[in-house]
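This is the structure I want to talk about, given as structure tokens.
Left out: one protein chain. Kept in place: all the others.
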Amino acid sequence: MILLTTLGYIMIILGSLFLLLGALGIVRMPDLYNRIQAGTKATTLGALSSIIGVGLVNPNWFFKTLIIAIFIVLTNPIGSHSIARSSYKSGLKPELQSEIDEYKPENIQDERSDLR
Amino acid sequence: MLNFVFVLIFLALILSGFRFFKGPSSSDRVVALDTLTTIISVLLVTSSLFFDNYILLDISFVFAALSFTSVIVISRYLEGGNS
Amino acid sequence: MNFKRFITTLIIYFIFWLAYTTSLAANEIIMGIILSTLLSVFTYKSFSQKNPENNIVVRIINLIKYIPVFIIEMVKANLDVARRVINPSLPINPGIIKISTDLKSDYAKLFLANSITLTPGTLTLDVKDNNLFIHWIDIESTDKDIQKNLISGKFEDLLGGIF
Partner (left out) sequence: MRFRDYLSLFLVIILGFIIFQAFDGTIDNGLNIKQFGEVNLSERTSIHYINKDVNNESTQIIYNESKNPESGSANYVTSIIANYRALDTLGEITVLFIAAAGLAFVLGDHNKNNAFASDASFIVKIGVKILFPLLFLLGIYIIIHGHLTPGGGFQGGAVIATAILLKFLAYKDYKLNHTGLTILESFAGISFLIIGLIGLYTDGSFLTNFLANGTIGTLFSAGVIPIIYILIGIKVGAELSGIISNLINA
């Protein structure tokens, strides 16, 4: 029991460290897409670790914390993908040095042919 | 022990809030909003441990769901703005 | 009515319900069975898969194999983020590349895209048919096969087994 509690607290602290890392990444990264990457990865792992940690400290809540964690792990990448795609479509191009961009509108046929 | 965690989480909130207010483009603000809401969900879950109160878990779940929806709404809006 | 799909959906919804209530009182279980039956009558067609390739046992075994791989990749991704945050002047060579996938099922593609977003240095921008468009911080190779191995090689087989 004491082992579970200790493990839980360690996971909570590690998780909050990752959350801080994600926030730092959002402030320090140079352009939008790098910020999205840093933010999503770090906050997702931070949230997963902290929330499961709470479930380990108090095992009665474990199932509930598990489903909150699953929900966050499922929705966070979807949300950040949605932001990235919409910013690309609205004209915010990433700073590319190597000029490799296979997602250019002219490279793929556009599905928005049915505009009103 | 949890006080230390709260300090870390508040630092993270302040940092992403900085990006939220500064962020040159609106997409940057949405990214910051996404991060802020995830951090607040975690804050609610850890608070439920701190106050030993089960009900904050429910609130955290609903908050996460609503913030996800808001992010999708805003990004759909940004995407449609240029069509 | 496809009975197998219906029952699978019902069981998944009932597990959701148990996780929400976190209680095994008889009242809650009765209520949960009634509600998940009602909800799955209306939504099982859009929720469940049409024709999964494997049977349920193989799928669960694959799921159990998939979770540690995923978590290890996620931790690696975070160490990578930490390296870049602490030293933002690291050489980056960003670009958007296209890789193709052999996965057929929609859910498998969704989980592949999410896994790629959460693994080091990559972010899925879009999925069109069998192609994934990926923003990669540091393009290590321009060869399609090596790219595919580096980015999605670890997940494809397992996800193909789950869905």
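A few points about this structure:
When the chains are written out, they are named A, B and C in that same order, and each has its own residue count from 1.
Definition applied: a residue touches a chain if its C-beta (ideal position, glycine included) is under 8 Å from a C-beta of that chain, and two chains touch if they have at least 3 such contacts.
All figures in this text were calculated on a predicted structure; none of them were measured in a lab.
Among the displayed chains, contact with the absent chain in the complete complex occurs for A, B, C. Only one residue from A:T44, A:N58 or A:S82 touches the chain missing from this view: A:S82.
Mapped onto chain C, the footprint of the missing chain covers residues 13, 16-17, 20-21, 25, 27-28, 31, 35-36, 39, 43, 46-47, 106-107, 109-110, 113-114, 124, 126-128. Looking at chain A, the residues touching the absent chain are 71, 74-75, 78, 81-82, 85, 111-112, 114-116. Contact between chain B and the absent chain runs through residues 54-55, 58-59, 61-62, 65-66, 68-69, 72-73, 76, 80, 83.
Here, only the chains that are shown with their structure count from here on.
Look at where the CA atoms of chain A average out and do the same for chain C: the two points lie 14 Å apart.
Centre-to-centre spacing of chain B and chain C amounts to 23 Å, using the average Cα coordinate of each chain. Looking at chain C, no residue sits in touch with two or more other chains.
Looking at chain B, no residue sits in touch with two or more other chains. Those residues of chain A whose C-beta lies close enough to touch chain B in the complex are 9, 12-13, 15-17, 19-20, 22-24, 26-27, 32, 35-36, 39-40, 43-44, 46-47, 50-51, 54, 57-58, 61, 64-65, 67-68, 71-72, 75-76, 78-80, 82-83, 85-87, 89-92, 112, 115. Residues 16, 18-20, 22, 74-75, 77-78, 81-82, 84-85, 88, 92-98, 113-114, 117-118, 121-126, 128, 133, 135, 137, 139, 142 of chain C touch chain A in their complex. Looking at the complex, you find that chain A touches chain C at residues 18, 21-22, 24-25, 28-30, 33-34, 36-38, 40-42, 44-45, 48, 60-61, 63-64, 66-67, 73-74, 77-78, 80-81, 84-85, 88, 94-103, 108.
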